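For this view, one protein chain was removed and the others were kept in their places.
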Amino acid sequence: MPTITLLTDFGIDDEYVGLMKGVILSINPSAAIVDITHQIDPQDLIQAAFTIKSSYCYFPKNTVHLIVVDPGVGGKRDIIAVQMMGHIFIAPDNGVLTLIYDEGNIDAIVRIENSTYFLKSVSQTFHGRDIIAPVGAHIANGVELNRVGAELGLRDIVRLPDLRSSISQKGELIGKIVSIDRFGNLITNIESKQVNDYCQRDQSCKPQIWIGQNIVVGITTTYESAAQNQPLALIGSRGFLEVAVNKGCAKQHFNVKKGDRVKVII
Amino acid sequence: MPTITLLTDFGIDDEYVGLMKGVILSINPSAAIVDITHQIDPQDLIQAAFTIKSSYCYFPKNTVHLIVVDPGVGGKRDIIAVQMMGHIFIAPDNGVLTLIYDEGNIDAIVRIENSTYFLKSVSQTFHGRDIIAPVGAHIANGVELNRVGAELGLRDIVRLPDLRSSISQKGELIGKIVSIDRFGNLITNIESKQVNDYCQRDQSCKPQIWIGQNIVVGITTTYESAAQNQPLALIGSRGFLEVAVNKGCAKQHFNVKKGDRVKVII
Partner (left out) sequence: MPTITLLTDFGIDDEYVGLMKGVILSINPSAAIVDITHQIDPQDLIQAAFTIKSSYCYFPKNTVHLIVVDPGVGGKRDIIAVQMMGHIFIAPDNGVLTLIYDEGNIDAIVRIENSTYFLKSVSQTFHGRDIIAPVGAHIANGVELNRVGAELGLRDIVRLPDLRSSISQKGELIGKIVSIDRFGNLITNIESKQVNDYCQRDQSCKPQIWIGQNIVVGITTTYESAAQNQPLALIGSRGFLEVAVNKGCAKQHFNVKKGDRVKVII
């Protein structure tokens, strides 16, 4: 059974996600369809980029991942399919796959243009249903990428700028909050590898993590490492630096929002 | 693999939807179960009626659609099964299928009454779990409609009044907002065909769309047709007139709610 994942900003109040699944099952009745999430903030390409990067590798090889965060639907942007390390990603060419391009060897990128694989009637407002779902279902059925459109190079496609954390002139590691999860944990764009490099792989390194004017000292391993209602920093399940409060809500504790800066100083 | 869809006002906070799926899989282990949505506003039959009308045709033939918006559960209302153009719909007989009756040829309607196909113990508060889910699973397994209950005629069943837009004495096309989606787009009950007829199929027709005291002029094709944060009207993915704001939220822009009137004037 082929697996197809969905990652969108559609929310779940409307029928939009269900229709994509109906289209998929009409073409590929044995597909196992998994929702990664539909609660990406409307049109937030950065949040979506980090979510797909942190998710794809937990799915079986040959999974087809459909990412529909598409502020430009019906406009000039392309829709592309990308093959990377045995996974297929189908998304608007708006940069949402930027972090995937850096993950490993890209085997192929194509611009989706063969309408044989689209719904017969294509709206200008819902390409997720009319193009991405049916093309994904056909590819999961075994249709080769070179059948759906012309090959593109990595230079031809759109990338999002400034996704990664950086080192400031003062030598500080500068990142930001890219997601806040249901528990109020603050998930940053600072990868564990970057923290390790920054600490020069010194296990006893106790960096200061700045969130606004607040400081958390040291990086621990579990949510219970701090006293109840006290903040802590750890490498979260995504492999990125995360700030949490034991049995509490870091979002409220620090009064922060997505996009706010996080700074690490040794 | 038979497909079974669920459309309810149960929300997702509780176990209710999961239990319907457990009952279905107990009877029909290979069913592919798809959530259309469970976020119909509690007991809003109008919103549900438009949602199932806009959704069913994207699913494979022989799909069984279970619609549970059921303010009268445990009371005198019947539960019915309707066969139409290769799709089966199971719902309380409270009018939620009104727009389905108008879609095409109705092949059969039955009143569900054969308790052989119910759970052994039927509560008076959750017929979705105890009657609709098991009957749906059996029908998806191939049980014929005439086995589940006595045939009814179209005259025997309940219809909702005033679902459709109408032409006023002044010659204006009068409709209302029936859904507001996650993006704040205002989805009306005015079908594209009605707009076309109203414009007498004149492509250059630039109708005024009134929302309260605000006017949007002309019908465009994509959300990007207006400048950023500017309103626009288009035929949405449901095939109905929709009012949106490019990269913004029409609900806030116009300060409107579901049920508010929308008027089209040439």
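Residue numbering begins at 1 within each chain, and the chains themselves are lettered A and B in the order written.
By our rule, a residue touches a chain if its C-beta (ideal position, glycine included) is under 8 Å from a C-beta of that chain, and two chains touch if they have at least 3 such contacts.
Treat the numbers as computed from the prediction; the structure is a model and nothing was measured.
When the whole complex is considered, the residue among B:Asp14, B:Asp107, B:Glu144 or B:Asp202 that touches the unshown chain is B:Asp14.
When the missing chain is restored to the complex, the residue among A:Pro92, A:Pro207 or A:Gly236 that touches it is A:Gly236.
On the side of chain A, touch with the chain left out of the figure occurs at residues 1, 3, 5, 7, 12, 32, 34-39, 51, 54-55, 58-60, 63, 179, 181-183, 221-224, 234, 236-237, 242, 247. Residue-level contact of chain B with the missing chain is found at 9-19, 21-23, 25-26, 29-30, 33, 42-43, 71-75, 123-126, 129.
Heads up, the rule we're going with is that only the chains that are shown with their structure count from here on.
Per-chain Cα centroids separate chain A from chain B by 32 Å.
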